[in-house]
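Omission of a single protein chain aside, the complex is shown with its protein chains in their original locations.
The chains carry the letters A, B and C, assigned in the order they are written, with residues numbered from 1 in each.
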Amino acid sequence: MSGTNDFNLSKGRLESFSDGVFAIAITLLILEVHLPPFRAPISGARQLSDLMTIWPQYLVYFVTFATIGIMWLNQHALLKNVERITHGVALANLLLLSLVAFLPFATEVLGRYGITSIAIVYYGLTMTLISIAYNVVYWQVVVAHPHCKNGMTLWGVVGFTAYPLVSLVGYFVPIVGLAGMGVLALFYMQPRNVRAVMLDV
Amino acid sequence: MSGTNDFNLSKGRLESFSDGVFAIAITLLILEVHLPPFRAPISGARQLSDLMTIWPQYLVYFVTFATIGIMWLNQHALLKNVERITHGVALANLLLLSLVAFLPFATEVLGRYGITSIAIVYYGLTMTLISIAYNVVYWQVVVAHPHCKNGMTLWGVVGFTAYPLVSLVGYFVPIVGLAGMGVLALFYMQPRNVRAVMLDV
Amino acid sequence: MSGTNDFNLSKGRLESFSDGVFAIAITLLILEVHLPPFRAPISGARQLSDLMTIWPQYLVYFVTFATIGIMWLNQHALLKNVERITHGVALANLLLLSLVAFLPFATEVLGRYGITSIAIVYYGLTMTLISIAYNVVYWQVVVAHPHCKNGMTLWGVVGFTAYPLVSLVGYFVPIVGLAGMGVLALFYMQPRNVRAVMLDV
Partner (left out) sequence: MSGTNDFNLSKGRLESFSDGVFAIAITLLILEVHLPPFRAPISGARQLSDLMTIWPQYLVYFVTFATIGIMWLNQHALLKNVERITHGVALANLLLLSLVAFLPFATEVLGRYGITSIAIVYYGLTMTLISIAYNVVYWQVVVAHPHCKNGMTLWGVVGFTAYPLVSLVGYFVPIVGLAGMGVLALFYMQPRNVRAVMLDV
């Protein structure tokens, strides 16, 4: 009646809305892959070389797609055993979504500037903020389910430290920084790492 | 058989369609964040300054994202206890969605013109129309559930008066107007204000 | 085992996919509302006049939004009492969606050329094709449910004749043609017209 818990968003709608934002953000990424400007008509050889010179954009596309996909898997694992969506979880989830939906812009920065120091740090900073927001969601879930046994997720610990570190490396050697983001995505893909975020509530 | 009530849209599909439009409109916002035009290649210092000079666009992005997110939460709360989706509710909801889906354009106006008097009033006018449409949905729900006890939602009363007022302030001091919209979003985030729109049907 | 009926798409996924395409097509419309090009900074008076001179784009936006919304309501009504989604219904529905998803382009044609004879006829032709595709879906539903009692929907009869007629009028007086499309959307909004397409299967 009077507690904050009587605002309970239906879990189905939170998931449906989140699935929508994740699915749209991930699909919008392709809009940031751009061909170099040209004056038509151009020769087949030039077409081929243009399609190959934009390889960094392909790399960024697949790394970001993988990262958003993995986040979606993790958000699923986090909410899997949760029954009540409190107001705090709903707001923290909105914060997470606002940063995930920001990724197409961070991707555009990389596409426009190329894999430069500033662009990689900007991209890595966005990832760091996402990792923080993810932990806020986690924390809100734990607040609503105090008997939950995990203290901190692997994602949380790794994300907090790994993304700033990889960004720092990327400032000096941008391509190594981007590769590091790819390795982090592969790391989070391991089933044991996804299982680590599942709460026993 | 002959009443208008035998047109009852399945609530599941209304919610799924609405979730889709909310999720897409909220995710399209990022497409309105634009880098300044430039001639490549540009120095790292110039990249950094370009990424910082567009701070008003970041502000607009997060204020609008929060506002759409809060509207989605409120629409959920409004429909939570409603069983029958009448034709009137379906049409009023379409009107609401058409204005929510208009927000990326109002955001683009702010991004293109900057935080100017005209752009802020245009944005605030859109918010005012959304607030009116939200009340039309509320009114249609009440018409279909006459025993509902709340007479008017807090959202309705506040929105009707606050958005035009904030727009007026924004005409004279644009940045204060935008800050006011942010404060309104924070106000609507309070769980007690979301609870205020939940109908007891 | 060997009949075509053992391909039965789950109705839930057909609806969820259709809801997605409808929701995205309707939300993409706003991307076709464009400000006139300008050299920044421009005066407040010029901003205001620019925002007002694009009124035909607002009109087109709301007419198209209403039309897609109504189609979505009608598709819902059509499938409401249908149990089995046959392969024929699935393919006919894809055809319908491919034309609905084409509408943002027809809208862009109106936005780019203005409300001219050619642009209105192009838009009206798209509407006519949508109306035909809608009837193909209807026909596929009836094929799978032969005991269905309605012979032809009002939407079908009206759409077949009204959209080409309104397009013809629009060729000579474009703005009247566009108004006609708006009137048709209002016509389809009547609950009795939506009920007319509900099958009693």
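Convention: contacts are C-beta pairs under 8 Å (C-beta built on N, C-alpha and C of every residue); 3 or more make two chains touch, one makes a residue touch a chain.
It should be emphasised that the depicted structure is a prediction, and the values quoted were computed from it without experimental measurement.
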{"item": "Contact set of chain A toward the excluded chain (per top definition)", "value": "15-16, 19-20, 22-24, 26-31, 33, 35, 38, 40-42, 44, 47-48, 51, 61-62, 65-66, 69, 72-73, 76-77, 80, 189, 191, 194-195"}
{"item": "Contact set of chain C toward the excluded chain (per top definition)", "value": "4, 6-7, 9-10, 13, 16-17, 20-21, 24-25, 28, 31, 87, 90-91, 94, 97-98, 101-102, 104-105, 108-109, 112-114, 116-119, 122"}
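As a convention for this text, only the chains that are shown with their structure count from here on.
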{"item": "For chain B placed onto chain C, the superposition rotation in degrees, Cα atoms, nearest 5", "value": "90"}
{"item": "CA centroid of chain A to CA centroid of chain C, Å", "value": "35"}
{"item": "Residues of chain A whose C-beta touches two or more other chains", "value": "none"}
